[in-house]
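One chain of protein is taken out of this complex; the other chains stay put.
A, B and C label the chains in the order they appear, each numbered from 1.
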Amino acid sequence: MEGRMKALVKMERAPGLELQEVQIPSTGDEDALIRVLATSICGTDYHIYAWNEWAQGRIKPPMIAGHEFVGEVVEIGKNVADVQVGDLVTAETHVVCDRCLQCRMDQRHVCAETEIIGVDRDGCFAEYIALPAANLWPTDPDLDLGVASAQEPLGNAVHTALAGPVAGARIAVTGCGPIGLMSIAVLKHCGARQVIATEVNPFRMELAETMGADAVIDVNDGDVVSRVLELTEGVGVDGVLEMSGNPAAIDQALKMVRPGGRVSLLGVPSKAVPLDIANDIVFKGVHVQGIAGRKMWESWHQLKNLLASGLDLRDVITHRLPLEDYREGMELMASGDCGKVVLIP
Amino acid sequence: MEGRMKALVKMERAPGLELQEVQIPSTGDEDALIRVLATSICGTDYHIYAWNEWAQGRIKPPMIAGHEFVGEVVEIGKNVADVQVGDLVTAETHVVCDRCLQCRMDQRHVCAETEIIGVDRDGCFAEYIALPAANLWPTDPDLDLGVASAQEPLGNAVHTALAGPVAGARIAVTGCGPIGLMSIAVLKHCGARQVIATEVNPFRMELAETMGADAVIDVNDGDVVSRVLELTEGVGVDGVLEMSGNPAAIDQALKMVRPGGRVSLLGVPSKAVPLDIANDIVFKGVHVQGIAGRKMWESWHQLKNLLASGLDLRDVITHRLPLEDYREGMELMASGDCGKVVLIP
Amino acid sequence: MEGRMKALVKMERAPGLELQEVQIPSTGDEDALIRVLATSICGTDYHIYAWNEWAQGRIKPPMIAGHEFVGEVVEIGKNVADVQVGDLVTAETHVVCDRCLQCRMDQRHVCAETEIIGVDRDGCFAEYIALPAANLWPTDPDLDLGVASAQEPLGNAVHTALAGPVAGARIAVTGCGPIGLMSIAVLKHCGARQVIATEVNPFRMELAETMGADAVIDVNDGDVVSRVLELTEGVGVDGVLEMSGNPAAIDQALKMVRPGGRVSLLGVPSKAVPLDIANDIVFKGVHVQGIAGRKMWESWHQLKNLLASGLDLRDVITHRLPLEDYREGMELMASGDCGKVVLIP
Partner (left out) sequence: MEGRMKALVKMERAPGLELQEVQIPSTGDEDALIRVLATSICGTDYHIYAWNEWAQGRIKPPMIAGHEFVGEVVEIGKNVADVQVGDLVTAETHVVCDRCLQCRMDQRHVCAETEIIGVDRDGCFAEYIALPAANLWPTDPDLDLGVASAQEPLGNAVHTALAGPVAGARIAVTGCGPIGLMSIAVLKHCGARQVIATEVNPFRMELAETMGADAVIDVNDGDVVSRVLELTEGVGVDGVLEMSGNPAAIDQALKMVRPGGRVSLLGVPSKAVPLDIANDIVFKGVHVQGIAGRKMWESWHQLKNLLASGLDLRDVITHRLPLEDYREGMELMASGDCGKVVLIP
């Protein structure tokens, strides 16, 4: 497709994003071109916007940012057989090599050559995006467009939640950003006995309750670990989903989990975290699981089926703004006074 | 049984152990009295001897030290049905409650109420020891007595090694103390494709080769991680058994494992260890497993069957001394110039 | 406790049960005496009553029948520490040896020396029952007594349902007797995407819908497998819980499951069943799981937590009769026009 489109572009090695008019991307034989109907902001996007240390080491401007979206296929390459023009789709945002040992061992989510949309190649904060058709995931047209746009982070929530037993289990979620909030709903939908959320932001604490948390602990109120032990008759929780990346929360996660439990780490700390490995991991026989991306395609099937069986995430989508108001969206992200923020191109 | 016996007793809150003559312990209805034929020294015993910080916080003198042994049953309580006088036995050293959530969930190795022989109650550095019969494990009379005495730490090696895939896998073992050495032999016996050992002590490096390590890396020689990557075509190992408790080794373990691999932690660091959780655990999707004790009784069955099918650990037993020479044994442990040191009462 | 009590006794090797007045059972040092508040009828009880081939081979009269109950502890042996007089309890009905390989490998549910209450030793169709205290399971006093009495078969439902993935999965339940009905509720509670039930009896078909089945297939209506394929876009279900023991249903289960899925067999056929192993198991890579009893004590913890988090099974309890009306209860079981039938001593 010829023509120009609006896009949020990282123009230079500095904070901010620019709304630009750029060429609609061209598509190869294996690609599809998608008209973006809604795109949502991830913490990663905010890091790129704010130009933090990680972004400075990884991002090579100029690049269109953004990776979460839902859209309609408007053009397909000549070798594309599995999607059609007119299909409503979202996308797995990791473009993998299918060749390294991890890809060959059914661990594509940790492919050694992963290229991420909106990080290593042009993203979806734009009117159109071109992608390998193999990365597309068909989407139910009845789904709220905001939720549909956020299926990729929902995949992270599902991957983290279902990385250990949930049915009848007591689980803590440390950190109630959008993925933490979605994971609370996933846990309750899948029969968790008790979901305990920890959070610092009052807006998000209230959202955590809305999503179904049985207890929400205000981290500012003091001893989180004691509170969790109280809520679990002194035993501790069977599992923790660590969603904050906060060093104190990671330490607490290891202390609130019962011996033999699991701590699933999705949150990304920005520096080294000191851990009491002897007492909190070895002697307790705890399993600490690094959770990267989504299992391809198990997590996607799970999220599709959970949505189809009534998992309702509309309350996580707290803001819907025109693409032009992206600065307001980024400020919301910085404040924490939001769930998922959706931009409409 | 009436009478007196020799025993190595922690008499006071200070370094050292004293060779004493004490009462032969009495046995309850569920207990057995065992005449100790051989007993071996664990790192824990050395910590108690040296009176390090952990020992100061845990040990309550007076107490007979020691927990690894093999011996002959000489007396049984009236409710004991499963062992007979004359049986050759060793013991699971964790006396568990069978009542806490962990015990009820088949995770007795992390029982919340564990009492450890030679740590929380009288041990086996003595001519006799009394124990709940339920903790005894029958032992093949054809087994070398030194190896038979060290079946409990072998259980740790087996628990750690078999906590993830071994057949056809590339595995690193960081730290070649007795348990590290035994785990090398276990890995090779179970079809590991490649076993890479890391160690600082020349004596133990040579033993690691004797046990079958395909490569032994001298930690003093520089960049351990690069060397492991070289030995694995840049991919990293599928798993690491961390046997040293050394903070640098734990950090290296996380860096030498391939994405999606496992790091099984048995070594116990004496203070908090800073970890690059973002890059070394989360983004790599690594599973970090705290390994505590032995699975009751899966690890024991496994070790019995591995020994029965030809696993040969005699080379790990480097020293056999009379009980009276325990100070020499402890000094050997401190120097690292030994495998397993056995004391004969 | 001295005295006499009412009990339903298998008096001789013939059909029927007799209401008798017998001695209240005596208790050993490790036992508890429980006053039965409610007891429910299992298919096994009906087999004993009807004196089918299995019963003729296994049961040794005279014996009090029955194994499902809830009651109050009225007396404890001198070594009993974990339950108190006054506690409300139900029981694991398998008395295991704790000594065979299976017991030692955390597979007590298939102990080689299992003794079953009401099958191999006196049961609970009576005013009192004496049992090893280790077999008791504390029960929430707020639970409906009928449901409380049926926690043991609920354990079977939970064991079967959670023997494979449930969250986001499509699962068929073949056979809607009480355990099938309970498993439907468990599956929906734990996030199953779709639950398809098959049944012949109209009363139970309606109950299956009440319990939350997304579709109920009348087995009399023709091709069950085609109907399941239709309901799953031609793919088949991810798992089947086989609850009927009917040879045709077992064959259908293997044909309706998708390649790579699981078929969990709890139903007990009364004779050999011919299976198309090549096409239905080997080429499809299907896993067929025999499900025996309940995992001790994982299944019990799960059922306790599922009940505590809102799993509501009251609709499964369709009849509550005085113990004296046991013949009416047995006839209800024979007709299939019931869910769980509870007897009140």
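Convention: a contact is a pair of C-beta atoms (placed from the backbone, for glycine too) under 8 Å apart; a residue touches a chain by one contact, two chains touch by 3 or more.
Everything quoted here is computed from the prediction, not taken from an experiment.
When the omitted chain is restored, the residue from C:Leu162, C:Val288, C:Leu303 or C:Ile317 that touches it is C:Val288.
Among the residues C:Ala50, C:Ala248, C:Val268 or C:Ala334, only C:Val268 touches the chain that is left out of the figure. Within the whole complex, the absent chain has one touching residue among C:Val85, C:Ala248 or C:Ile277, and that is C:Ile277.
Summarising the interface, chain A meets the missing chain with residues 82, 99, 101, 104-106, 295-298, 300-301. The chain not shown here touches chain B at positions 158, 162, 166-170, 189-194, 301-306, 308-309, 311.
The omitted chain makes contact with chain C at the following residues, 100-102, 105, 107, 109-112, 235, 245, 250, 258-260, 265-270, 272-278, 281-293.
Rule of thumb we're sticking to: only the chains that are shown with their structure count from here on.
Chain B and chain C, compared by their mean Cα positions, are separated by 43 Å. Residue positions of chain C with contacts to 2 or more other chains are 301.
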